[in-house]
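Each chain you see keeps its place in the complex, though not every chain is here.
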Amino acid sequence: MKEEGIELIKDGKRLDGRGFDELRPIKIEVGVLKRADGSCYFEMGDNKVIAAVYGPREMHPRHAQDAKMAVLKYRYNMAPFSVEDRKRPGPDRRSVEISKISREALEPVILKEYYPKTEIDVYVEILQSDAGTRTAGINAASVALADAGIPMRDLVSSVAVGKIDGEVVLDLNAVEDNNGEADMPIAMIVRRNVITSLQMDGRMTKDEFKKGLKLAMNACRQIYELQRTALIERYSEM
Amino acid sequence: MGLEIMDDVKRDYVYNLVRGGMREDGRGLLDYREIKLETGVIKKAEGSARVKIGNTEVIVGVKLGLGEPFPDTPDKGVIITNAELVPLASPEFEPGPPNEDSVQLARVVDRGIRGSEAIDLGELCIEEGEKVWIVFIDIHVLDNDGNLVDAATLGAVASLLNTRIPNERYGLTGKDTLDIQERPVAVTMVEIGGEILVDPSYNEENAAASGLTVIFNEDGTISGMQKYWSGSIGEEEIMKMVEIGAERAEELRREFQDQIKTGG
């Protein structure tokens, strides 16, 4: 719902000074946790998320095991203090949906058949939220999976586009998201040029959708490079 | 184990059919199954509809109650969309609290209603900041033969059109119908063996690597999308699905209008 009188675009620039096709600043740190098998801290503007990976490890209960491949689990969780109004701990409908969507976004790149009967657990904690947390979580998780040594075909990169004041723009922040007309998070496998996640909220014409999809896919390519660089740095350090 | 083998066999069967341009029930790849829409089926509900798409069957009921508005929208009513995948409807549904599938179903339908601004929420405010109507849209699945989203979206919109505001029961006065500003229509497609299929059956959903729902408004704009499952989709394919979806939505909308007139 748009606040009255708010103008999200002035003189061709967004409130935070970005151009329409500009990402917020991104910071990636790999291997930040000791106990996890792999981990990644990811900042995108004011979003602060951290992902940890455990596994492949024995799956309980046994009857849920898959005899042919590993089972991937994904838990997206917001810290109570990550949002304006304290979030009650525990899963809600939104986090259940995001966990599902994010798991499905990552599944195509994971060589699950290497580890039958096991589970691979991805845990994503949102420490601070400013719109786009699900995409930040997928980016972090993708790097954390690599850090954990999980065999993967490729990385997954994720970003949202949206529509504000009638313009299709990249990577909405919270003010834009709350006062915008549409939001569309995607995830993609950059090197194969395919989409692994796509959602859309709000209202867009078909042409806006097409423009937005291209914009998001281009941004994923930028994010992919940052993810790769962070991983290379990590391993060159070791 | 026996069951898993049957699943594989069915998947192969559907896959091979589709590769030959055919489907289990003989229809074309882009055809919907027969749609039946009946409204006002539940007297105790403020609005209701029963939708069948082939063997898939869903009842949607709308109830209104009084409550407080959200603090950030003190002058607007509230919509709560809920889906129950009761175990009556499918051997794979289990009793218990909503799981990720029922949550997703409810949230995709909700997204269509909300994104298209189907309901004028301002009209549902009784006393700013204090008292508003809460519109519960309850999706009750009776038979799951695939494509619940399209059936539930049709049912939700039909129920809303059909809803009487129970002013009297709460000692209020005012108009007694909802102001429905838009009639969003969801079109769900899946990809099997490189082919796009509209309105997947249960077996086709199981054989598909990926799927996509696109929700269209009357003017052809989109107000909701959701990709399903862990297969990936190419950009071209998505664009194609959006075009196919737009066409099917038009047809679905005509079908809907016809049946609403008769059944409503």
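Chains here go by letter, A and B, matching the order in which they are written, and residues are numbered from 1 within each.
The definition used in the following text is that contacts are C-beta pairs under 8 Å (C-beta built on N, C-alpha and C of every residue); 3 or more make two chains touch, one makes a residue touch a chain.
Here the structure is a predicted model, which means the values were calculated and not measured.
S.K.: Given one representative per chain kind, what formula describes the whole complex?
M.R.: Expressed as a formula in the displayed labels, the copy numbers read A x3, B x3.
One rule holds in what follows: only the chains that are shown with their structure count from here on.
S.K.: State the interface residues of subunit B toward subunit A in the complex, per the touch definition above.
M.R.: Result: residues 72-73, 76, 98-100, 103-104, 106-107, 111, 114-117, 212, 217, 220-235, 238-239, 242-243, 246 of subunit B touch subunit A.
S.K.: Which residues of subunit A touch subunit B in the complex?
M.R.: For this pair, the touching residues of subunit A are 1, 93-94, 96-97, 99-100, 103-104, 107-108, 182, 184, 189, 192-206, 209-210, 213-214, 217.
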